[in-house]
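Here it is: the structure, laid out below.
The complex appears here minus one protein chain, its other protein chains still in place.
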Amino acid sequence: MFKKILIANRGEIAVRIIRTCREMGIATVALYTVADRDSLHVRLADEAMQLHSAERYGAADEVLAVARQLGVDAIHPGYGFLAEEADFAERCAQAGITFVGPSPAVIRSLRNKVEAMDVVKRAGYRVPLYAELPEGELDEAYLAQRAEEVGYPLVVKSARGGRGRGARVVITPERLAEAVATARREAEMIYGDDHLYLERVIAPSHYVVVQILADAHGNMVHLGEREGSLLRHNQKLIEESPAPSLQDEQRQALWRMALDIAHLFHYQNTGAVEFLVDSAGNFHFTEVKARIQIEHAVSEMVSDVDIVREQIRIAAGEALGRSQADIHLSGWAMQCRVNAEDAWNDYLPSPGLISRFRLPQGPDVRVDTYGYVGCEIPLRFDPLLANLIVKADTRDACVQRMRRALQEFRVVGVQTNLPLHMQILHDEKFAAGDYDTRFMTNFRFETKCRDEEVRQDLAAMVAVAYTLRRRIGKSQTPERIQTGWHRSARRLPV
Amino acid sequence: MFKKILIANRGEIAVRIIRTCREMGIATVALYTVADRDSLHVRLADEAMQLHSAERYGAADEVLAVARQLGVDAIHPGYGFLAEEADFAERCAQAGITFVGPSPAVIRSLRNKVEAMDVVKRAGYRVPLYAELPEGELDEAYLAQRAEEVGYPLVVKSARGGRGRGARVVITPERLAEAVATARREAEMIYGDDHLYLERVIAPSHYVVVQILADAHGNMVHLGEREGSLLRHNQKLIEESPAPSLQDEQRQALWRMALDIAHLFHYQNTGAVEFLVDSAGNFHFTEVKARIQIEHAVSEMVSDVDIVREQIRIAAGEALGRSQADIHLSGWAMQCRVNAEDAWNDYLPSPGLISRFRLPQGPDVRVDTYGYVGCEIPLRFDPLLANLIVKADTRDACVQRMRRALQEFRVVGVQTNLPLHMQILHDEKFAAGDYDTRFMTNFRFETKCRDEEVRQDLAAMVAVAYTLRRRIGKSQTPERIQTGWHRSARRLPV
Amino acid sequence: MNKLSVTIDDKTFEVEVSAQQGTAGEFSVYVDGEPLMVYVPDADTPEAVDWMIVDNRPYEMVFATDMRSVQLEGLRHNIQVRDRETRGVRPISGDGRIKAPIPGLIARINVEPEQKVEAGQTVLVLEAMKMENEIRAAKAGVVRQIHVKPGQTVVLHEALVEIE
Partner (left out) sequence: MNKLSVTIDDKTFEVEVSAQQGTAGEFSVYVDGEPLMVYVPDADTPEAVDWMIVDNRPYEMVFATDMRSVQLEGLRHNIQVRDRETRGVRPISGDGRIKAPIPGLIARINVEPEQKVEAGQTVLVLEAMKMENEIRAAKAGVVRQIHVKPGQTVVLHEALVEIE
């Protein structure tokens, strides 16, 4: 087994990986930028090195240099940044360092979304209608014709990016040319590759993924499916397992299909095979995420498998050590992605210094976060502050538990989307498990309080708060309070 | 189901009960003394009432008065205080309020430890040698003779108290009379009942309990056993399930025996049947704890059953709804009792205001606590600050996970016994599961640091800390810092 | 005792607040005549207050640092407080120095150096929690010094203007 692992990531996933490494007796090396220096992953690691180059956690050269300098024998990329970068994985191998993930070849074949769909389609599985676009300038007529083949509404995507960033939905032909141009610029900017394709939109639909584990000895298992149909800005806000939209027979079929598809690519390590489920209940393969996912803990909860531990064991060449029969999926798990963003201000990021931080506790409640009281939430990175995951025997109990956990979760110093989650969890249709990809589009964030007793009590509390503040004479300049308050959260009285 | 439950307790167990009530949609009423007003259970409850009488949480009259005033339909006593008080349970019934626990009759028959042992002995089960002592002044010769029948070493116990408080070990006859006198005074003081008995000491031994659930419809199940042989001052420091000292056949026999004994008392609700296991592997029944226990979460972890929820359902007259076959004990769970006490100062209580509080997180780690940053830990009550519970597939993995969790657990403002737990978890024999009731007696708390690099780094850090403090001119009077620092943890700069 | 008008979103309540003698953090409050007991932890550090108990109902909330809104149970409410006492408040000190009766922001200054003023004449306007307080001269005289500028924030009892 590895002696020392470098974690080329930040935030809650870096903390998550450190925890498992520590339990496995593996020393950890954390990386940090100046903005991240006070993050929890730096405090918890055995060693911590600062990154100086502009690419930050994506700086392949610097990461490899640190890895060599500190003599690590493996690098865990987490998600994003250097995950799913075949070239980086190759350079690790050349440096004699194990990349915790699939082989460069597998990453490459999966990173090109069009080729991946070709393979799956040839194998006889359903995929969305799609059409690859040649590089360079395109003849309008040709473009229009390709679009006709796919049909409208369609989405213009980066061949490297897959679903998510850089994608452009086109409802009618006249918007096509412009959308392609924009998507090309974005793809070039985000992925350094302007290779595009058109994909037919399937809506309404359900997003489901199957979590799989595959070792180097030909053993492959799945840990059930997750549904992530609750999206905002292409981000999964809530994910759960099992998928409420599926019947058990569908589940079985989905699992088999996912394993077969993973075999097509000779997949290894952990990954998620993603599908769209149309209203007729057909599964359309979209892509394979060749890395750990933000929502992996949901599958950990229902399967009782530590996915990060298995990832590391597989990377070290060990056998899975459990067959599908040994994996008992039980109960219902759900994850809320808690972002540092302001639900009352168009969900803009809300950076700042955390002055209070109370994590929910109790049976089968788990929070993965890099925050703590006194920790600065930087503006630069993803607003993801914490993953709140709960599990219970049934979906109803799971929803009840999540509501309870959300109520206990307390963050002061930055604004979070906890109020949004609370309202979604109290939405009748969501509570009934009756939702699809349209849910968030139609969801309205409630802002009015209708309970008169609460308002009366609130009036009393506001009056007392005002009286107290007036009594203690202090300047009320917001700036001074925002910085002052927090900083002074550790100051001695003079 | 109940609409509103009053929780006649404090600390982590009150918080624990509130969580389940909330998930069941039951409103909660918290009680608090002035010293406890800032505890988490007050903040999380739907309603909170202050207790004014000197008996505090044991004040039957006041608790019932509040219950009537706020119209609760059930009272959960937690452990200690009004739990296992038959008279109180009776008064609840008279007031038309459900007492969440066994019937008054059952509590009575179990509360008298001598009668309970009589019953179990008559039924043909092994119990320690014991001899009841008549009330009032005792003739020396008679006392000596009763002691001879029991044999030395023996322990003088309160018939109401059972193991724990008020118990006195006697090694040789000459100490007997004095021990009996002291035990009598203590029993009178603690339990208001000076009824004593002598019990033969079984040492070395293992303390094991079987967690059971029994409904009003004749259904009874067990959730496996726990071992709590690691004691200090009669307090279980660490408890785990399953018991490392038992073989599987022994386990099976123990479970059957526990259920049979519970049936002897027509037991209902949740409880723990306690045994001593001697070096020959014989089980000696000692008592039934007729309430939820501090260590219940260990059984929750391995059985996936929310014991508090079942307790409430049973009290409401509902059927268990699962047979023994539906309960799958899996994995290994362990709990560390984290006390606010100073390991370097003879484990004296360490009250104070919590200035930093970082709870360990990650897969299968759970913390039940009433503390948070800004919370005052009162001197008056039990030093129990938090229960840290972890679960993993195997005992080795469980120990690894507990070490990791202890390392993450951070409390500043009060001193805790976390360092003691860390050292126990690193003890070779404990790690091997090879320990009995003598372990803590022989355990030596390590205080020396042998790592030279760490000391060199420490010297550097101390020098920097000194330099910083000197640069920032502030009074260094410890008192002012201790109070000042914390209070100011929320002060604005002037 | 302190008389306030508290507006929560669109609804205004008339509130009276008085501290309980001898019981730290406890206040007796009347909301539209309705008596309530309010307990506040850390009453000595108001900016830190993030929960209270009203009668027997505990609430956790987050006050905006400028007290213009408060978050409670997942909702954000706009709040406004008008103080029926400090409107047109008289200066604290009997002498010529006019001090700030409450912390706040200097909205307007109505006088100039060397200007003559009558007793009770408005010298400047102090804004605190969205409420304008006219600060008046205690006695007739000449403005000798003005220590503040419009837009400046002042702390409690900070000297504002000196009249001779």
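Letters are used for the chains, namely A, B and C, taken in the order the chains are written, and counting of residues starts over at 1 for each.
The rule is short, and it goes like this: a contact is a pair of C-beta atoms (placed from the backbone, for glycine too) under 8 Å apart; a residue touches a chain by one contact, two chains touch by 3 or more.
None of the values given here were measured: they were computed from a predicted structure.
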What shown chains come into contact with the chain that's not displayed? A, B
Contact partner of the left-out chain, one of A:Asp38, A:Glu62 or A:Glu227: A:Asp38
Quick one: say which of B:Met1, B:Ala93 or B:Val464 touches the chain that got left out. B:Val464
Touching the hidden chain in the full complex, which residues of chain B are there? Just list them. 344, 356, 410, 412, 418-419, 422-423, 446-449, 454-478, 480-482, 485
Residues of chain A touching the missing chain are 30, 37-38, 42-49, 70, 374, 487-492, 494
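Throughout what follows, only the chains that are shown with their structure count from here on.
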Distance between chain A and chain B based on Cα centroids, please, to the nearest Å. 39
I need the residues of chain A touching at least two other chains; which ones are they? 356, 474, 481, 485
Interface hub residues of chain C, defined as touching at least two other chains: 44-45, 47, 57, 60, 155
